[in-house]
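Just one protein chain is left out here, and the rest sit where they should.
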Amino acid sequence: MNAFQSIFRRGDGMAAEQAERLAAEQSDRQAAAQNAGEAANKATGSTGANEPCQPETKGPDKSTEGFYRDAFRRLRRNPFAIVAFIIILCLVLAAIFAPLLTPYGYAEQSLKDKWAPCSGTHFFGTDNLGRDIFTRILYGARVSLSVGLIAEMIATTIGVLMGATAGYYGGKIDVIISRIIEVFASFPFMLFAITMTCVLGTGVINCFIAIGLIGWTGMARLIRGEVLRLKNMEFVEAAKANGSSGFRIITKQLVPNCLPTIIVILTMDIPGDILLESTLSFLGLGVQPPTPSWGEMISAAQLYLRQHPGYSIFPGLAIFITILAFNILGDCLRDAMDPKLRR
Amino acid sequence: MNEPILKLDHVSRTFKIESKKLFTPPDLLKAVQNVSLEVSPGEILGLVGESGCGKSTLGRLMIRLLKPSSGRVFYRGKDITELSEKELRPYRKQMQIVFQDPYASLNPRMTVEEIIMDAMEVQGLYQSTQERKAKVYQLMEECGLDPDYAKRYPHEFSGGQRQRIGVARALSVEPEIMICDEPVSALDVSVQAQIINLLKDLKARKNLTLIFISHDLSVVNHIADRIAVMYLGQIVELAETKELFAYPLHPYTQALFNAIPKIGAGRFDPEKEILEGNIPSPIHLPVGCAFQGRCVQCADICRREGALPLRELRPNHFCACLQAGQDL
Partner (left out) sequence: MNHDPEKSSGEIVLSVRDLKTYFYLDNTVLKAIDGISFDLRKGQTLCLVGESGCGKSMTALSLLGLVPAPGKVVAGSAIMKGRDILKEKKKNLWQLRGKDIGMIFQEPMTSLNPVLKIGYQISEVYRIHGGLSKDEAREKAIEMLRLVHIPEPEQRYNDYPHQLSGGMRQRVMIAMALACDPEVLICDEPTTALDVTVQAQIMRLIVELQQKMGMSVLLITHDMGVVSEMADEIFVIYAGRVVETSDREGMFLKQYHPYSEALIRSIPVIGDKDKELYSIPGMVVKLTDAVRGCAFCDRCPYAQDRCREEVPELKEVAPGRKVACYRYE
């Protein structure tokens, strides 16, 4: 119901032309809109720290929406977010239920069927060893998604702790940690990954560790910034006043306030991690055959680029769609959690 | 006279401000200069002054939220100046603070229950969560909040209610001393009255010692037993409330009184004498009385002496002015 209709319905007795003009002006204003949160504040004429009209009783009479619930509501209404979420959900389900979705094993070879085109029995065809590509894509999803999530968990944990510690304590600790961040951030990933595989050997687990250990710097920098902003707020001073230790303040007071940032960065880093895993497997440093990984499949497809160019399309498409979905979801999450857009 | 519960002995606090130029030493901001003060148990001491006078800093120095750059702080006779954070922890139970900003002083991600319980957990009071929760509900009732709302978040409450939560939090560890740092400045007039009445009531029932910091003389008048007027980091006048309001001696105190709009006194008279100029920067302080640039009674001698000491000009009425009291 737009404003124009609402005026009419209430029967303010305004002439139609007047109402029309005001409605037009309103859409003008909305085009150059400020955010609704500030608007509501201004609406109630709140002055500085004074706040909008609320009952001066012993408590709120109606629960106003919490931050997460409000963000979730906005997310729900965003079509891009919904589509992205469904795609990711499908991928996760496909990865989990892969054995149920395909009769073939990922290592099952059938040399007589090699290079079969797409058909009813082999949705995506077969590869040079007669293995069903569709099956390998499904199992490959397991690798990509688990690396994306687990490596990101490792990176997040390290990043948040380092960033929060640097931001909160400041001084020498901040200097030291910031330098460490810079060292890790400047480290060429490939070199690091190769070193890691020399030390740890190849395989999925090492993928997690290598990617996790290099990917934490972005999160650390951002969390450090958040904590720097938060640590001067009075609720932190209040925690100091009751004798809380630094660790307790960081974990109980500061990190929960950084959660929106953490969630958004997490979601947007996952695509990067998946790509890194693909690259590692492509170079033969990650997952080893016959375990399928999308990156490894593209690597193998190199040899057959002339005769069977289609071979690399499916894993490439899989990577592309996955990364796109996570990126879109992360973007929508960031918008949903933006406090300025709250009502 | 009882032993003072808090004693400050020549306490100063300086902040370093990074200078804008390379290779020059940082500027020193003298937030609090050479303050000596004693607070009796059970009294309400008002700290009054405008922005930059150091009253908030002084309040925090009193409960060791800040460490003095020089001077000593005593709590019940014990020197707590040099104690580490860990050593201070048991003392923190006795000294609490209520903040000015009802928005920034409560963690938006914690429920009211968690906020009030936090201090009890840190101090290790009560054996079980159940007991702590019971105490939380009791405190909420005492502070005029409905315990049914303990699981709500701060943003759901109004400013006045949030201040009550802040008061409940401070009281959760049963302190002896409470610093109230401009607790009503951000609230509407009608709500201010509620919070002030609450503080007075709680103080009487729990036998607290309150340090009430404010820039509003009329508010302080209603609650404080004794008032210290601060200007640029120094106490310029110290007296009991009635005495101060009847006989303001320091030129700055007089200017403060003059500046308060008097209800019903008629339209603002542009000819009326008011304090000119601005508060000088606390970084580059002149030698002598800090008030010299703006004082109508300033004489040469005021510019020469160092930071002036408080002299007792009337019974129990101290003033740091060389000119005041000459006509007494």
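Order of writing sets the chain letters: A and B. Residues in each chain are counted from 1.
Everything that follows uses one rule, which is that a residue touches a chain if its C-beta (ideal position, glycine included) is under 8 Å from a C-beta of that chain, and two chains touch if they have at least 3 such contacts.
Predicted model only: the values in this text are computed from it and were never measured.
Of the candidate positions B:Ile17, B:Ala134 or B:Ile274, contact with the unshown chain belongs to B:Ile274.
Contact with the undisplayed chain is limited, among B:Lys67, B:Arg89 or B:His215, to B:His215. For the options B:Ser51, B:Ser84 or B:Ser128, the residue in contact with the chain missing from this view is B:Ser51. Within chain B, the residues in touch with the undisplayed chain are 50-51, 188-194, 196-197, 200, 215-219, 221-222, 241-242, 245, 255-256, 258-268, 270, 272, 274-276, 278-279.
Here is the rule we go by: only the chains that are shown with their structure count from here on.
Between chain A and chain B the centroid-to-centroid distance comes to 46 Å (mean Cα coordinates, whole Å). For chain A in complex with chain B, the touching residues are 48-51, 54-60, 63-64, 66-67, 233-235, 237-245, 248, 252-253, 256-257, 259.
Taken together, the chain B residues at the contact with chain A in this complex read 63, 65, 85, 88-90, 92-93, 95-97, 99-110, 118-119, 122-123, 144-146, 148-149, 152-153, 155-161, 166, 169, 173, 185-188, 190-191, 194.
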